[in-house]
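All protein chains of the complex are present and in place, except for one that has been dropped.
After this line comes chain A, so read on.
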Amino acid sequence: MAGAGAYGRKSAHSQPNCSKSGLGPGPGPDQPIITCRLLRSLFTPLIQTLRGPILSSSSTSPLIQRRVERPRSTRSLPSVYMKFTCLSKGGNFYFPPCHIITVSGFRILLDCPLDLSSLMIFSPIPTHAFSNPELPSPDSVDQKRQKHERPIDSSELIRAQPWFKTVTSLHLWNVPFIDVVLISSPMGMLGLPFLSRVNGFRAKIYVTEVTARIGQLLMEDLVLMNKEFRQFYGCEESGLPQWMNWEKLESLPSLFREIVLGEDGVELGGWMPLYSADDVKGCMQKVHTLKYAQEVCYNGTLIIKAVSSGLEIGTCNWTINGPKRNIACLSSSIFNSSHAMNFDYHALRGNDLIIYSDLSSPVLEDVKDNSCYSAPTSQKSSTLSADNDQEASAELLLSTSESLEEMEKLNFICSCIIDSVKAGGSVLIPIGRLGIILQLLELISLSLEASSLKVPIFIISSVAEELLAFTNIIPEWLCKQRQEKLFSGEPFFAHTQLIKEKKLHVFPAVHSPNLLKIWQEPCIAFSPHWSLRLGPVVHLLRRWSGDENSLLIMEEGVDADLALLPFKPMAMKVLQCSFLSGIKLQKVQPLLKILQPKFVLFPEDLRQLVSYSDTNSHAFFYYCENETLPVPSLKNSSELEIAADLVSLIHCRRLTAESIGIGRLKGDFSVTHGKHQLHSGSEQADSSQSRPPLLHWGSLDLERLLAVLEKMGIRGSVEQGNSDTDSENARVVHVYEPNKALIEVRENSTIISASNESLSSLIFEAVDGILSGL
């Protein structure tokens, strides 16, 4: 095949050089919106350019100033301020952002993901591992301190039990101080067992029912796949693994070093050996599951609610309503999904503050336009900003062009799959997106049928069976079209039928006994893990990598060159495809226009990609990683609800010459459901009626006082203050009848002195009658 190199170099929108000719100039796939590309895995320049923009999205902006602040220092801010810290911007669909906010004195962690793409620095287990137990030396990387300008060699991959990279900055926070954890997607949950197993962890974890279930399955699968390594490398070393020695790290290729240490070289502390199955179990026991739009009240103060985000089945955006402010946490969202319930953006209206945390766009746009921070996007949005019509905004948001585009991509993938199997090759799909897998299953089976091909489809994963069954019992979480199937009594997804017809076979592992019995090639196999380091995919990829008719389908945003390194040289074709992973940039502004927040917390990285017209009423705060932003509150006062029966008890005094009434209020105070309430208590009913005023204002006129006292039968005489230095400005009334007493009167105070209680209270009555009081 002469085309090897050339065909790898084809542009992002090129046709796969498959034998199927009809694809060429046809409509759908030729349009520039299709971002699938077929490439050879041989370290072609294309793959290099592929990685470029992905990395740059997190590093090139000169506006970002990195400061790692110890969060403790921000504690002293007054509580009117909400504090926001972005702990990680994340990377892609599989590694969502992670933030921590402080609201009404409560610390809330938003998501707890794992950076699983960093697994790629490890070597997968060799295929011969199980037949040939001879272990390769873990540090066979002998070529020390080489300068790695040239492409990295697969021998440089770390041969050791992999460790997992968590969000490093999270470790700076004191875990027992976290009050609430909100999880928005299964991906945002994968790091949770690391947190929940910490001694003193006491936070409430809120997750939607479906995310909890899927997240648990993914974590269990991860633990199981990781076990294979343990069996291979033997028991884990105690303490730090050898590859983490500073010397060893120095000798790593620079790309690896950057993955291990981060750009600032501070991320080594984020690496951990994977949690155990028991950690996962313990974590799940601490999780509180919710339905969409179910309100929970945390500590009587915060009302927390999950609303669908459309990204995947069960994923959500969170709203947090406190007495001082309403916050919407906007994660990656999709307006029109063909499997999950759509992005419910209406539910985010009426919040003062939006934490915009959908960082999926740059990756998409970069790859598409092959340039960083593309100008066209911002132009697009600026033309939109001129348009003030809300309805037009809504229309734009709901336009189905995105989902059509996605459908075209899937159809294109299907056509490539059909071409491969027709040529006798097998197809390997390690994509980890449930929605994509479910749709591909349906489309592939239709395509196979249309081409009258009898090629089996396999799903090999320890959790696939349960996951598939699960998707057919959760109509409440699916998109409208799928829900309709419930009402007509059909299964929501086709896989049930496919399994029944024996077109689809689900196995927990490659060595499942029944798998060998029915295994047949060519076939189409779905299998984790997308990092190509763990799970059944490693075995299958090794098996087919040399077959030029076979096809591997990967996702863009994954470093293909690095991912495929252990499988070189590869004859197998590779199709890389990007999928919609969030809100497109041109939709950001129309969306905000509809949501009408007062403040927006916006990622600094996206600042220049979205331009704003002056007509916007909301103020922007731009955030970077590891920087704490204080966000002022709009409301200075809170609202108090007073029970009507309590109000009726109040004795209202009218202030003279003013239309103001004032009255003393006493009741049982409570904070429930984010509201301050004053109920009629048990005791104040009668006591409030007859109580003397406690607070006085105005000045006391002596002549009037004497007159009033006289009427009560109390007589006295006025005497100017004497030698007492203290009472210089004091005037004194000496009472001599009925008993001796003394009234000391100053500008702002009066002292009543009598040896007898009743006289004292009579004098007070007189004083009270002249002063104003409450």
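Note that contacts are C-beta pairs under 8 Å (C-beta built on N, C-alpha and C of every residue); 3 or more make two chains touch, one makes a residue touch a chain; residues count from 1.
Following the convention adopted for this analysis, contacts and distances are computed from a predicted model.
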Protein name (UniProt record) of the chain left out of view, among "Cleavage and polyadenylation specificity factor subunit 3-II", "Rab proteins geranylgeranyltransferase", "Malignant T-cell-amplified sequence 2" or "S-adenosylmethionine-dependent methyltransferase": "Cleavage and polyadenylation specificity factor subunit 3-II"
Sole residue of A:A469, A:L516, A:A619 or A:A707 that reaches the chain not shown, by the stated touch rule: A:A469
Sole contact to the chain not displayed, among A:G535, A:G667 or A:G716: A:G667
Residue touching the undisplayed chain, where the options are A:L268, A:L398, A:C624 or A:V647: A:V647
For chain A, residues in touch with the removed chain: 290-295, 305, 465-466, 469-470, 472-476, 483, 486-487, 489, 491-492, 636-644, 647, 650, 652, 655, 658-669, 671, 676-678, 681, 683-684, 692-700, 724, 727, 732, 739-742, 744, 748-755, 757, 760-761, 764, 767-768, 771-772, 774
